[in-house]
Every structure is written in C-alpha cells, then in structure tokens.
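Sharing a structure with you now.
The complex is shown incomplete by one protein chain, all other protein chains being positioned as in the whole.
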Amino acid sequence: MREGTRLGFILLLTPLLLWLSLLILIPHVDMFLVSIRERVGVGKYDISLANYRTFWGEPLYLWTFARTAVMSILATIITFLIAFPVSYYIAKIARGRLQSALFLACLIPFWVSELVRTFGWMILLRETGVFSGLLQWLGLAEGPVEMLYNDAAIMVGLVYTSMLFMVVPLVTTLESLDDAVIEAGYDLGGNGWSVLREIVLPHAKPGIVSGSIVVFMLSLGNYLTPTMLGGKDSLWFTELIYSQFIVRFNWELGAAFGFMLLLLSSLIVWGMLRLTGETLEETMG
Amino acid sequence: MAPDLECVSLTKRFDGMTAVDDVSFSVAPGSFFSILGPSGCGKTTIMRMIAGFLDPSAGDIRIKGRSVLNVPPNKRPVNMVFQHLALFPMMNVADNIGYGLRRAGLPKAEIARKVDEALERIGLPGIGARRVDELSGGQKQRVAIARCMVLEPDVLLLDEPLGALDLKLREHMKIELKKLQAEFDTTFVYITHDQSEALVMSDQVAVMNRGRFEQVGTARDLYYRPETAFVAGFVGDSNRWPGRVERIEGETLALRTDDGMLMLGATHGRALSVGDRVQMFVRPEAIRVARDAAELARFDNRIEGTVTSLLFNGAASRILVRHATGGGEIEVALPQSGEFADLGEGDRIVVGWSGAQGNCFPATGQDGAPDAERSDA
Partner (left out) sequence: MIPSIPQPRALRLVYGAYVTLFFIYLALPLTVVAVFAFNDSQFPSLPWNGFTWNWFFGDERPMIGVFHERPILRAIGTSAFVAVMVVILSVAVGLSNAFLFNRYQFRGKSLLYVLMLLPLVIPGIVLGISILVFSSTLANGLWELAGLDLQILRPGLFLVVLGQFSFIATISTLVISARLQKFDRTLEEAALNLGASRLTAVRTVTVPFLMPAIVGAAVVAFLMSFENFNTTLMLVGSDAPLTIAMFDRLKEGSTPLLNAVSLLLMLGSSLLALVMILFQRRG
C-alpha cells in the first residue's frame, strides 16, 4: 500500500476496531468474567461456577429458559407461516402501484415503537377492551372476557412485533425469482404444490433463514411483550435477567443468565445456518 | 395427418390494444416453424397463448387436432424454452432435466436413465451433477432443450433462446438447433426478431407485424418473392426508393423516385396504375457494378455515379454510389472476385440491374421499416 492509502486504511479501520472491541467484544468477555465469580466477602470474589450451578439447580430458572426458547421457536414458525403467503402475494402477484403500496403498508406499523404496538394489543385484548366489548355486543359472551395475560396473548404480540423482519427478506428474495422460472415449472408439468416445494421455497431459502434468525432473536430477547401481555405464570427469561440486575442487584447471577441467553441464541442461529448451508455473511449482510 | 399445431383466428386484446389480430396458421408434424418480427409485433403473445400463460380473446389453438384452450399450462403437450432459458438455479443439471419426469411420476431409476440418455443426445454426457451456473451459454441452451425434450412434447416452443448469446456462439447454435430438431424429430415453433436465425433454421417462416402475419412461406419465398412492402423491407437488406409511377407496360413499370432518378421495376402482379405512389425495393446483391457502361448492356436499369463510401466487410463488402446527376445513394454489393479490390472513394462507376429485380409495392402509411421502439408485450 502507498503511504496515502495506508494512512486512509488506518483512519478507516480505527473506528471499526474501537466499536467492536470496546462495545462488543470486551464487554462480553467482562460479562463472562463476572458470571464466573462468586462473592465471598465485601469486595472479595472467587472464580467459581456457583452462578451456573444456581441456574441448573433452580427449576424455575431452567423452566423459564426452556419455555422462552420453545415459545420463541414457535413464534418464528408462526410468523413465517403467516408472512409467507403475504410476501408471495406482494412479490409475485400484486403489480405496479398496488405492489409498492402493499409493501409500504407492511412497513408502516414498524415505524412506531414496539411499546405503542403492544399497547394497542392491550387495548384490544383486555377485559374492558375492544374484542371483549365486541363479543358482548354480538351476544357471544355474557360478561367481560379477559384475553390478556396468557401465553396466547404473548404469542400474538411476538408475532405481530416481528412480522416486518420476516416479510421484508421474504419479499426481497421472492422478487428476485424470475417469473419465467415459475412458468417453466408449470410448463414442464408441475402443479402449485410441486412448484412451491421444488422452486419457490428453495429459491427463498436465504430470505427464510435471515427472516427466521431475526424473528427468533427478537422474540428471545423480547422483554416488553411478555411483561405487558403475559400473566403471572408466563415468565420470560429476559425478565429474570432484568430482575437480577435491577431489582436484586445480583449482577453475577444476572451475567450468568445473560451468558446463557447468548449461548442459546448463538447455538440456535448456528444450528439454523448449518442446517440450511447458509452463512451469516450471506443471510445478514 | 392432422397438423401438430394449428391456430385458428387467434386474437388477443389487451385493454384497448390488439396485440394479436386474427392470426391463423398450421404447422406440419416434424417441421421447424418460425415467427419472425420486430419486437412488439405480438409474437411473444402468440407463444404465451400456445403455452397456456395467456388466454386468447378469440380463436382456437389445436394441438394434434384437439383444442387445448381449456387445458392448463402444466397439462398441455407443449413445452417451452424460455427467452432467458429459466433453468432452475436451485437444482443441478440432472434435476433440471428430470424435473418434468418427476412431475409425471416416473420411477427414479427410469428418470435417471432418461436423463443420461438426454445428456448423451445433446452431447454433454456426465455433466448431470454440475450446477447450472457452472455451464457455458451454449451448454445451458442445450440443457434447456433437453429438459423439454425428455417429456416428448408434441410441439416445442422456443422464445428467442439465442438472444443472450454472443455472435459467434449464436452462429454455432443456429446449426446446432437445426441438428437437434432433426435428432429429436419434433415440431419446433421458434420466435425471433433475428431474420438470419429464422431463415437459416426454418422450414416455414411467418413474418409478423403489428399483430398480423404479413406472409408465411419458405425462406426463399420471403427473400425472393416478398408479398408486402414490410416483408421486402424486413427480410434481407434492400435499397428502398419511394416515388411515383410514370408508365406501365404489362409487368414492367417506370418509376420516378422522389430524388429524381428514373428506373424500371416490376409489379409482380400487383394492381398499380400511372400516378400511384409506390415504393421500390432492390437488393444490393441484385445490382451489378462495372467500370464501363458497355459491360452492363444487358440490364435495363443503368446508372452512372461516383463511389461515396466503401463499406468493407469481407465477403459482404458494399459500396455506396451517388447518382451522377444528384439524387439518392444506391447501396451495391461488391462481387467477391476481387476485381474491385482497388476501388476508391470518388471513383466513377456504373451500376445496373434488371427491372424485374425492382419489386414495387403501393405506398401505404407504413414505410416497411421495423418499428423497434415498441417493447414486446
């Protein structure tokens, strides 16, 4: 490299390295270090796995952990099932102005805060809410119906909140599928189902993977939706982290929880990439 | 024997505009039929109606004598080679070729055997496991054809499949396609805007313009006996002179061109009378060149002029000659014998041609030039 470009290179590299090291890498290493220490006296710490033992020893923690993982996977699957036909419609069936209008309509709800969206579902679902009122008015219910504070409500909120992140990558990959390829599939004797299975889905795979990763991450790391829409028994793992850090001030255990969450998300993302043969660079970049 | 493909009064209207206007034709079994026309003339629309991707507004499409109007595209006994081939990028070569066989529910072993056989036939044995994007342009072409041919369709439709190839490969693939057609002994319906593709490969060519067939015939018919001004202008190169009829004697007429030249032409049976505006078409290769007028005594059209441009292009070299008394330029093919190799710009020269070679058509609103601006619907 010439002198000038070398200087430019260093100038461009510095912010990247500062960002990644000071805000991503070192904090996570530090979090891990905190998670493997045990308080043995005032200001005195030993290295130990006590926090992780606590995690494995307490059924509530384990149960919440597993429940969060399973519900997040479920939310991802449901989001995909709902989003796919709509994305296909936008990408391949709608044309011209309708196409861009529908795509924009998909984006709009996500320009506003997740808090507002969750608030909207509260107004709809709660005992004094719109759905309950509607059911009574229609004579389908005797008194007020409480639809909030259960797992189904959480699921509705999670799916709603992550919808955009599934629709956008799906529309993008489906749009890149040439109509002629679909026509060729039919021309050679395929029907709707076989064209979907052998042509459309394989083509959309990168979009499906990247959408699923993002939706899964958002669900797993969600705090607002489970807190606001879930009931007493529907604990989310992020709520445990929050309470260890902010309420109990037990950072060591909280850091261990955080690390477990990170491990879980990395594992599932890695598994998803391995299973589909995609890479992180291609799906996210 | 019923024709493999028959279109009867086929018409397609898109809101307000008629893309295909009452077109009828039939294609004999085992023949190579081309539809040639400028982009936007409606040829793609015809093809998509035959394949089943568009419903005709009126008319009928029959394959082996049976109407297929109510048959969905995946059940029609026709297959299509798409313009950009539409090979499935998510599958390897063998899976591409075997796709239709899998749809037909053939047992795996038989599919594998047929795929190998097809690869053998297109001269690419053993590439079944390759990815589609590892193939060269010509290989993709052949795979796309094989993918259809394993299904043994009654008619194979080809939608300008050579358009994306470079010139050399295109020349090669023309011959290749003709061979493949003979090899598979299947009816090919080929659409193109490239006249040389149509002329070289086809048994029959339909020239299409503005939603209608102008003329259907063999390549020679179209070239030597064009029936309309459009065909005369579109197929092959021509000098084109608009003008007015001054005299008519039987088949022969005298034309005063708009730029002032007087030349003889032929009506070829068309009803023309004195005073009519006509266009005369003369092919550059029908015109002879000489340094001395005496050599051209046998021609009834002789014009003296000077060479204004030399368009050297090997065997297809031409010159432009300007009429001595002013007026237009005449494009003339140079004989390949080399006797004019030393010709230079500004040289005086005589050109001549037989009046029978001057093909005259009544002037219509259309000027016979392909309108390339409209995009193919």
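Per-chain numbering from 1; labels A and B assigned in written order.
One rule holds for everything that comes next: a residue touches a chain if its C-beta (ideal position, glycine included) is under 8 Å from a C-beta of that chain, and two chains touch if they have at least 3 such contacts.
None of these values were measured; they are calculated from a predicted model.
> For the full complex, which residue in A:40, A:62, A:105 or A:152 touches the chain that was left out?
Among A:40, A:62, A:105 or A:152, only A:105 touches the chain that is not shown.
> Of the residues B:52, B:100 or B:328, which one touches the chain left out of the display?
For the chain that is not drawn, the touching residue is B:52.
> Just one of A:36, A:145, A:163 or A:235 touches the chain that is missing; which is it?
Checking the options A:36, A:145, A:163 or A:235, the one contacting the hidden chain is A:163.
> Which chain B residues would touch the chain omitted from the figure, given the whole complex?
These residues of chain B touch the chain that is not shown: 48, 52-55, 72-73.
> In the whole complex, what residues of chain A lie against the chain that is missing from view?
4-5, 9, 11-13, 15-16, 19-20, 23-28, 30-31, 34, 82, 85-86, 88-89, 92-93, 95, 102, 104-109, 111-117, 119-124, 126, 128-130, 132-133, 160, 163, 179, 182-183, 186, 192, 195-196, 213-214, 217, 220-224, 228, 238, 241-242, 245-246, 251, 254-255, 258, 261-262, 265-266, 269, 280-281, 284-285
Keep this in mind: only the chains that are shown with their structure count from here on.
> Distance from the CA centroid of chain A to that of chain B, rounded to the nearest Å?
Result: the chain centres lie 56 Å from each other.
> For the complex, which residues does chain B have touching chain A?
51-53, 72-76, 78-80, 82-84, 86-91, 99-100, 102-104, 147-148, 151
> Inside the complex, what are the residues of chain A that reach chain B?
Residues of chain A touching chain B: 178, 180-181, 183-191, 194, 198-199, 202-203, 205.
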